[in-house]
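Apart from one protein chain that is not included, each protein chain of the complex appears where it belongs.
Letters A, B and C mark the chains as written, and numbering starts fresh at 1 in each.
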Amino acid sequence: MADINKVVLAYSGGLDTSVILKWLQDTYQCEVVTFTADLGQGEELEPARQKALQFGIKQENIFIDDLREEFVRDFVFPMFRANTIYEGEYLLGTSIARPLIAKRQIEIANLTGADAVSHGATGKGNDQVRFELGYYGLKPDVKVIAPWREWDLLSREKLLAYAEKNGIPVDMKHKNGGAPYSMDANLLHISFEGRHLENPSAEAEEAMWRWTVSPEAAPDEAEYLDVEFEKGDIVALNGVRLAAHEVLAKLNELGGKHGIGRLDLVENRYVGMKSRGCYETPGGTIILKAHRAIESITLDREVAHLKDDLMPRYASLIYNGYWWAPERKALQTLIDYTQQTVNGWVRLKLYKGNVIVVSRDSKTNSLFDMNIATFDDDGGAYNQADAGGFIKLNALRMRIAGRLK
Amino acid sequence: MADINKVVLAYSGGLDTSVILKWLQDTYQCEVVTFTADLGQGEELEPARQKALQFGIKQENIFIDDLREEFVRDFVFPMFRANTIYEGEYLLGTSIARPLIAKRQIEIANLTGADAVSHGATGKGNDQVRFELGYYGLKPDVKVIAPWREWDLLSREKLLAYAEKNGIPVDMKHKNGGAPYSMDANLLHISFEGRHLENPSAEAEEAMWRWTVSPEAAPDEAEYLDVEFEKGDIVALNGVRLAAHEVLAKLNELGGKHGIGRLDLVENRYVGMKSRGCYETPGGTIILKAHRAIESITLDREVAHLKDDLMPRYASLIYNGYWWAPERKALQTLIDYTQQTVNGWVRLKLYKGNVIVVSRDSKTNSLFDMNIATFDDDGGAYNQADAGGFIKLNALRMRIAGRLK
Amino acid sequence: MADINKVVLAYSGGLDTSVILKWLQDTYQCEVVTFTADLGQGEELEPARQKALQFGIKQENIFIDDLREEFVRDFVFPMFRANTIYEGEYLLGTSIARPLIAKRQIEIANLTGADAVSHGATGKGNDQVRFELGYYGLKPDVKVIAPWREWDLLSREKLLAYAEKNGIPVDMKHKNGGAPYSMDANLLHISFEGRHLENPSAEAEEAMWRWTVSPEAAPDEAEYLDVEFEKGDIVALNGVRLAAHEVLAKLNELGGKHGIGRLDLVENRYVGMKSRGCYETPGGTIILKAHRAIESITLDREVAHLKDDLMPRYASLIYNGYWWAPERKALQTLIDYTQQTVNGWVRLKLYKGNVIVVSRDSKTNSLFDMNIATFDDDGGAYNQADAGGFIKLNALRMRIAGRLK
Partner (left out) sequence: MADINKVVLAYSGGLDTSVILKWLQDTYQCEVVTFTADLGQGEELEPARQKALQFGIKQENIFIDDLREEFVRDFVFPMFRANTIYEGEYLLGTSIARPLIAKRQIEIANLTGADAVSHGATGKGNDQVRFELGYYGLKPDVKVIAPWREWDLLSREKLLAYAEKNGIPVDMKHKNGGAPYSMDANLLHISFEGRHLENPSAEAEEAMWRWTVSPEAAPDEAEYLDVEFEKGDIVALNGVRLAAHEVLAKLNELGGKHGIGRLDLVENRYVGMKSRGCYETPGGTIILKAHRAIESITLDREVAHLKDDLMPRYASLIYNGYWWAPERKALQTLIDYTQQTVNGWVRLKLYKGNVIVVSRDSKTNSLFDMNIATFDDDGGAYNQADAGGFIKLNALRMRIAGRLK
């Protein structure tokens, strides 16, 4: 067992990380620094402070930070600039939050002189990888404690028993009715795994969903929404300029109201297994659709195709936890470069689960040339005869090959 | 002007291709063979025969073929095996039909001893490229006549005047109210371009759409649908085995009823301009969603990612007209190889524009391993400690780099 | 410690695997099956049998197989069809042999009812990964024993001490002068790592190289060589038809004589570190050059480019040990498909380290069209005016963008 002096724990205040807090104190006999982040998960954070104090954590070792703006501005928005989707479906809501948590944990470790960090992710999932690649990338010699890979509390029963034995409060919801869903929430999404979702042929229960109404329960009236972009990021909704995290909060509200952004899928984890997850990403679903629409008139064709070709790789990097890796940064450099011209607006219609693009334009950067595109006489803007040579030369290699046969 | 003996014209029987038919006869003084294909566009084809006869086309030079099954089985389905989408949105409904028309035209040219082929696509669009790359790829020395690039009937008025002068019947719809939408239909989709769509900031009119009701007008009750796959293709719906084109026809019916598959976008044409199009692809929208779902449990992760990486390139090849090119065939070989294990079923819920995957399974090829994926005790199926080494080695290069700083 | 019944050991007969043999017997108290492969490494294999018998291995548990033809035909040649190079330099000589050894080990495990396999690769290198991914891919529940990751004989001294204590003969070369190079040889190459090569700024000693003379010592007279390809594989040299492994053996002889195929590089291991290696790949160096040359006249441009785009990924898969993974097989399907037309001959000049292509042709599949390529009057085979339209349309998107500025 590593010799640990002080450890920074990513602490939610919930049952699992409270057990970990206690276990760290007992097992490593070390000082614990708790770090609780507001990423827009929609929970009160002050109770985490109270709990930490109860475990004897010193006041100066309790960090509670509002990271919402940084989260959306520096992580969520850059990711959406690439139209990022993992495996054709998943909007990476959990994946994109981990690098920020890791970064802040390392900052706090440096501030407090801690030599170790710890998190509550299990040994089967992707989050352990995302946290730890972040830790190692930002502080190569940090010691990492991953209790789920070390301890023997692998069943729910053992965990609850340990909690009770150590006076850690256990909510009624934990005591009854078996394990809860494994959930994760932040401004971008809320996710659900476990329980009967472990059977991919079982339909998700309506009662599970938290942020969105069902399309059936959404309003019968569609709602129009105007979205304005600058350099690929949304800066205003319906004409009102907002900070990044306010944009996403507002879009979540609108999307949730209209039943937008539910997803039920089986994904491939980096650690090698398939896993079934359900996600609610109301705002993100809207951003993706709108971003593709604004790019459709402001981005050069080949630049757009280059981005499309690279996107799955970029998505895998984020999914797998390589946000802080140099190859992700190199790709981001390219992506950000392309967004200089992505300025303009998109009008969307939100209706019962649908995000419908109805119009789009850019005052400054539209590459849509009506004079050329028209079916009417274009007055010579485009010489149709050019197409003959274009086709002939593109066909040449096939004609030469065809003559051989 | 080329010396033409006999030309095979892709003939719809409509105004434009009728004018072309006459123009070919007059301009090239050559024999014309008409070819009219049933690709499921939902129009009567016999009137085309009558019109052809009126132009003096010989009975044996009139070809009317039902290509629906071949179209879906050998073109649409292979394309969907790759989860093909162009520029993140477009399902390639027009693009995928052109290679089949070109192939059949060349077959007829060979049958009838024709030395030329002709089509009615304009010099600004992608279809001319798709037709002609097909022609040249399949018959390298064929002569190609593209009237829109040659004649002087470039405005609607001149075209109508030519028609009237030559006794070609002009429907009332053509005489009034300006140009119609430029439309294309087959079993996979119907498309709309032109008119006020030429302004990308103008919303499409509800009256334009043909195959789908609006989500608002769709039933208030969701409908479940069971889809069964073999080797990546749908072979049965709700337990009823169907031929490929019957599958698509049925899905179009269901999708259209539930307001599924409308799309409004700006795309990048191969000839260099941006263009706005609206599409209805009800069945195709369902296939794509279902196919991703069945792959999610039957396809290896890295194979799925390889397919995702290659998909945009494959989509561009089809969009640009390279179906018959060797690089498309090479990619298809890879794609088809991967589909051997894509067997199983998916349950979907159709509701007001939404295609929702609710469950999926495969008796023979599921790679989803509940024992490993479970949050409960897995009895040692997966050793969580392995993840420590996995992360350590994946982080090693970043740690070494980090120490330099 | 796992409960092992019978283990198949990849056994070279050398010091390290002899120590492992003994260690397996002592540590696991299990029956050991030895497997020794002739991959063209140029060593006598019968001594391995004698040594195995001395350790008490039963006659029926000693497997010595000549795999040379299978190695070149089914592994080396398929790899060269892709013009495979790792990181711009390395011809993957070690990487490509491991999957065959793993396959044969698993076959022998199945034949002998063994429940485990073992190899002598260290815990720092790529070979352990290549062996074990092969084992697990071909026999998912096999037990794997990797002594270097388990035992405490991590220093050279401890290993020698263990050998002496257990009566394992130690050559003089091992006793004196420190550790030898870490070497690996098969028909494709011989590799060197370790010793002073561990310092990447130190030049390799001339005395290290085994298979090739230095360019300086090579003949002063160049030698011409005619190479004939069928479906991308070399089938004849100077007009003499040879089996796959005979081709490679002959090319090694010629290349070695002319100082061809030495390489000194730093590579990135899959396990996360950089490592310096020196390689001699005389025949492989010739194959690569000749294969590119025959493809240059027989392969379609876009197919060639597709292969080039995919090659680094394919190379990484082989380097990292994923030969038996489904994504490598999928890529191979594509690569092999493209080689149908790769038939013809190439003339090379070998001289003091240089492999110089001087001419190439294909009777059946040349896509080189002299009539079109000529600088002289081509009699209309190519219409230069076509290029105007070709350029205009390819430039269109840039012109539209340029007008915005």
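Throughout what follows, a contact is a pair of C-beta atoms (placed from the backbone, for glycine too) under 8 Å apart; a residue touches a chain by one contact, two chains touch by 3 or more.
Source: prediction; values computed, not measured.
Can you say which of B:K51, B:H189 or B:R301 touches the chain missing from this structure?
Counting the whole complex, the residue in contact with the absent chain is B:R301.
Of the residues C:E107, C:D264 or C:D336, I need the one that contacts the missing chain.
Of the candidates C:E107, C:D264 or C:D336, C:D264 is in touch with the missing chain.
In terms of residues, what is the contact footprint of the unshown chain on chain C?
Residues of chain C in contact with the hidden chain: 83, 87-89, 122-124, 128-129, 132-133, 136-141, 146, 148-149, 154-156, 179, 182, 193-194, 198-204, 215-216, 220, 222, 262, 264-268, 271-276, 292-293, 296-297, 301, 304-305, 308-309, 312-313, 316, 324-326, 347, 351-354, 356-361, 366-370, 372-377, 382, 384-388, 390-391, 394-395, 398-403.
So which bits of chain A touch the chain we can't see?
These residues touch the chain not displayed: 268, 271-273, 300, 302-303, 305-306, 313, 322, 325-327, 329-331, 333-334, 337-338, 393-397, 400.
For chain B, which residues reach the chain that was dropped from this view?
Counting only chain B, the missing chain is touched by 300-302, 365-367, 369, 372, 382-383, 385-390, 392-394, 396-398, 400-401, 404.
The rule we apply is simple: only the chains that are shown with their structure count from here on.
Hey, how far is the Cα centre of chain A from the one of chain C, in Å?
Roughly 41 Å separates the two chain centres.
So how far apart, in whole Å, are chain B and chain C when each is placed at the average of its C-alpha atoms?
43
Counting only Cα atoms for the centres, state how far chain A is from chain B in Å.
Chain centres of chain A and chain B, defined by C-alpha means, are spaced 32 Å apart.
Two-or-more-chain contact residues of chain C, please, as numbers and ranges.
In chain C, residues 300, 302, 393-394, 396-397, 400 touch at least two other chains, as defined above.
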